[in-house]
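To keep things clear, I will list the structure first and then write my remarks on it.
The other protein chains are all here in position, but one chain of the complex has been omitted.
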Amino acid sequence: MEYFVQQLINGVTLGSIYGLIAIGYTMVYGIIGMINFAHGDVFMVGSFTALLLFLLIGLTAASPLIVIVLAIVGVLIVAMALTAVWGWTIERLAYRPLRGSFRLAPLITAIGMSIVLSNMVQIAQGARVKNLPPDIKDRLSGGFQVMESNGFAAVVSYRQLIIVGVTIALMALFTWIITSTPLGRAQRACEQDRTMAALTGVDVDRTISLTFVIGAALAAVAGVMFLVYYGAIDFYIGFVAGIKAFTAAVLGGIGSLPGAMLGGLLIGLIEVFWAGYVGSEYKDVAAFSLLAIVLIFRPEGLLGRPEIEKV
Amino acid sequence: MTTADPGPVLEVEALGMRFGGLVAVDDLTFSAQRGEITALIGPNGAGKTTVFNCITGFYRPTSGQIQARHADGATYPLHAMPGHRICEEANVARTFQNIRLFAGMSLLENLLVAQHNKLMRASGYTIGGLLGLPSYARAERVAVDLAKHWLQRVGLLHRADDAAGDLPYGDQRRLEIARAMCTGPVLLCLDEPAAGLNPRESRELNRLLVSMRGENGLSIVLIEHDMGVVMEISDRIVVLDYGRKIAEGTPSEIRTNPAVIAAYLGVEDEEVEQVEQEIRR
Partner (left out) sequence: MAVTTAQSGRAATVKSGISAAVADALIAAVIAMLLALPILTYKSVEQQTSLEVVSRWPWVLVGVAAVFIGRLALNLIWPRLGGASDGLARLGTVLARLFERVGGWRTAIGALLGLTLAASSAGWLATSRWLDLLLIVPLVIGVWRRSPAWLFLGLALFFPFAPGATRYYVENFGILVLIYVMLGWGLNVVVGLAGLLDLGYVAFYAVGAYAYALLAQHFGLSFWICLPLAGILAAFWGVILGFPVLRLRGDYLAIVTLAFGEIIRIVLINWQSLTGGPNGISGIPRPTLFGLEFKAEGGFADYFGLEHTSLHRIIFLYYIILAMALATNWATIRLRRLPVGRAWEALREDEIACRSLGINITNTKLTAFSIGAMFGGFAGAFFATKQGFISPESFTFWESAIILAIVVLGGMGSQVGVAVAALVMIGGTELFRDLEIYRMLVFGAAMVAVMVWRPRGVVSGRVPTIALGATRRIGSDLVKEGHG
């Protein structure tokens, strides 16, 4: 039972990270109908940005906890801002010139951008795994014990609490943005019909740019969380996490914000449980198989709107 | 050869189609006689295209039966057949309200795709064709001849090698009819064939449809808003409103049917509701 609870906690944490990245995929898909393949690498850039910021701040083991917490908050905000610039630039350079043309063209530029980003980071930062300085890691370890028996305790670590807490807060914030702000209305209008939205005075370019900016900022949050949770990153995490998050977005029903979160949680849970109870070799196979099975029986994803075939 | 009449080419019985809570077609029964043109008319949203989609297998009806009957008496339950077999086996072909041509393919290619199943068999399901067997080359020549025949009939032979998407609107409508005819149909379902045509094109279309009627036993069911076309060429008319049949008969019967006049004829779409309200009062 403790083992199960522990896996549940770990799965929810991992799922939160996937969910945050998946939101970026799902928002972009919703508004311009393209798979933003570079999104996983934007997440990776966010993670590296956070790592470098942590190094620049230069925390020591002696820093008080409040300084560490403030440092994390500061790094989070700066990393979100800087990664958002990347999101904006990618859209401006690689996707906007192709808007309204051929559907596969932006897919290819997205793959191209993904290659550019991962190789850029590989060149700039080297190919080796980078570890978060132990000073920071040590100060963040520890947590609450949820239950204990037979010498095995299920523990919620502080890091997991931070991750799940931040995710819930951001989800609430963005749900509010989408449902109740002018930006959210403009986004939903562009999703429905871009031409009509432009005719009624919505600045389509700006709305799409902002969508990319928000998506990139959320990916940066996920990047910081990933760094804090695992303590080690390399230039390749963007691909792996990107594919998982994209799978999560499709599983939940691409275009649906709650769907992305649900899909992220499901993928995180199935991965952790499979690894915990069956073996870690085939955990990705389990996640992908779940996707295939769900899509075969429910082609629009779990929370997606079914596509009505117009004849 | 005057064998016993096998009966109507199409029988729709108690057809019902529901989308969630919306009842698009409700308890509709009508039949189309062999060798005749049957028109399906009614105000916008009356459920006409839904009926077509049920007949041609794009929708599975919620209730009721649709049966196609060939001249040899063979019957086909259209409501229970997969979409592609309705054209192949029951020989029911259709066109679409918002023209669905293969825009990037030439006119000739469009008409050859329509003969797919026949040519597929002739090519030995690709293997024979890949090996270059002469029997396939022969079959393809026959298919090209049929395509040329129909291009000639619709007056588009001179544009056979152009892209279908390059044609003007009216020509696209005729090409779509030619493409449906290349499948060798017994029953042809036309969804608003005269929509968007100018008066001259509309007259040409009438002539074409009248000349096709009864040719090789062809029957036509059409949806049309243009009453000029409907009254001129139809043998029978079925009037729908809100998914229900409100009248059926020959053009002259329909013309004098008070319910139809009130609900539909001579009244613009916007005024239909107004007229109905007046009648109820």
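Labels A and B are assigned to the chains in the order they are written; within every chain, residues are numbered from 1.
Operating definition for what follows: a contact is a pair of C-beta atoms (placed from the backbone, for glycine too) under 8 Å apart; a residue touches a chain by one contact, two chains touch by 3 or more.
Every value quoted in this text rests on a predicted model; they were computed, and no experiment measured them.
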Full-complex contact with the absent chain, from B:Ala163, B:Ala195 or B:Met212: B:Ala163
Identified contact with the non-displayed chain, of A:Met80, A:Met113 or A:Leu303: A:Met113
Residue, one of A:Ala124, A:Met147, A:Ala169 or A:Met196, that touches the chain absent here: A:Ala124
Candidate in contact with the missing chain, chosen from A:Met1, A:Leu70, A:Ala169 or A:Val285: A:Val285
Contacts of chain A with the absent chain, listed as residue ranges: 29, 35, 45, 48-49, 51-53, 55-56, 82, 85-86, 89, 93-94, 97-98, 101-109, 111-116, 119-126, 128, 130-131, 133-135, 239, 243, 246-247, 250, 254, 281-282, 284-285, 288-289, 291-292, 295-296, 299, 301, 307, 309, 311
Residue numbers in chain B that touch the chain omitted from display: 56-58, 83-88, 93-94, 96, 100-106, 108-109, 112-117, 119-120, 123, 125-126, 129-130, 136, 140, 144, 148, 160-163, 165-166, 179-180, 183
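In this section, only the chains that are shown with their structure count from here on.
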Averaged-CA centre spacing for the pair chain B and chain A, given as whole angstrom: 50
